[in-house]
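Then we have subunit A:
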Amino acid sequence: MSVKEKTEFQPKIVAFCCNWCSYAGADLAGTNRTNYPANVKIIRVPCSCRVNPIFILRAFQRGADGVIICGCHPGDCHYITGNYYTRRRMTLLFSMLDFLGIEKDRTRVEWVSASEGGRFAEVMTEFTNDVKAIGPNRKLEDLRCKAK
Partner candidate 1 sequence: MDKDALMPYVGVITEITRETPDVKTFRVLGKDGKKLFIHEPGQCAMLSAPGYGEAMISITSSPTEDYMEFSIKNAGKLTGWLHSVEVGQQVAVRGPYGKSFPVDTDLKGKDLLFIAGGIGLAPLHSVINYCRAKRSDYGKIKIVYGSRSANDLVDYKELQEWANEPSMDVNLTIDRPQEGWDGNVGFVPTYVKELNPELSYTVIICGPPIMIKFTLQGLKELGFKDTQVYTTMEMRMKCGVGKCGRCNIGDKYVCKDGPVFRFDELGELPNEY
Partner candidate 2 sequence: MLTLNASQLDEFFALIEKKRELYLPVENKTGKSEYKRWVEGDKYSTALRTVKSAKNFFFAKSENLYDLKMDHKNVEVIDTREDIKEFVIFGVRGCDVKSFDILDNVYLQDPVDTYYKNRRDHGLVISMACSKPATTCFCALFDIDATSPNGDIQAWNVEDKFYFNPLTEKGDAFVEEFKECFTDEDSKPVEKQKEETLNIIERLPFVNLNMEGFGVEDKLKAIFDRPEWEDLSSTCIGCGTCTYVCPTCQCFDIKDFNVGDGSIKRFRCWDSCMYSDFTQMAAANPRLTQTARFRQRFMHKLVYYPIKNEGIYGCVGCGRCLVSCPVQMNIVKVIKAMGDN
């Protein structure tokens, strides 16, 4: 049992977090000492709509097993409308990734506000477990980045 635990797959998760909500939410999770998986690497963005589809693909190229985008709840965008655009773009992008046969559970968008530290931790734990369940990213990997 203990051997199995040691060799358990630890996914790399990239979380693009909006500066005005979920990034602060992550901070809050930290100050509240709420645990969330260490697999998550946060990249701060000024708004969830700053996330270009290329960023997501590049994250997979560089070894991410899952990519999550966190923004303000619809209607609460610091820039008024940014996350509405994110919503459309990501819906279409994720659908396209699915169309190419890439696992649906590798990508996610969540709305997490600055006050939702607990929810941030929950979302990250859940997402990490989902990605853990589907295993390492093979379909969008770049072997050059995985060697050694």
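Candidates were picked such that all candidates are chains of the complex that A comes from, given by their letters.
Everything that follows uses one rule, which is that contacts are C-beta pairs under 8 Å (C-beta built on N, C-alpha and C of every residue); 3 or more make two chains touch, one makes a residue touch a chain; residues count from 1.
Everything quoted here is computed from the prediction, not taken from an experiment.
Visitor: Pick out the one candidate among 1 or 2 that is in contact with subunit A within this complex.
Guide: Looking at which candidate touches subunit A, I get 2.
Visitor: Sort out for me which residues of subunit A touch candidate 2 in the complex.
Guide: Result: residues 62-63, 144-145, 147-148 of subunit A touch candidate 2.
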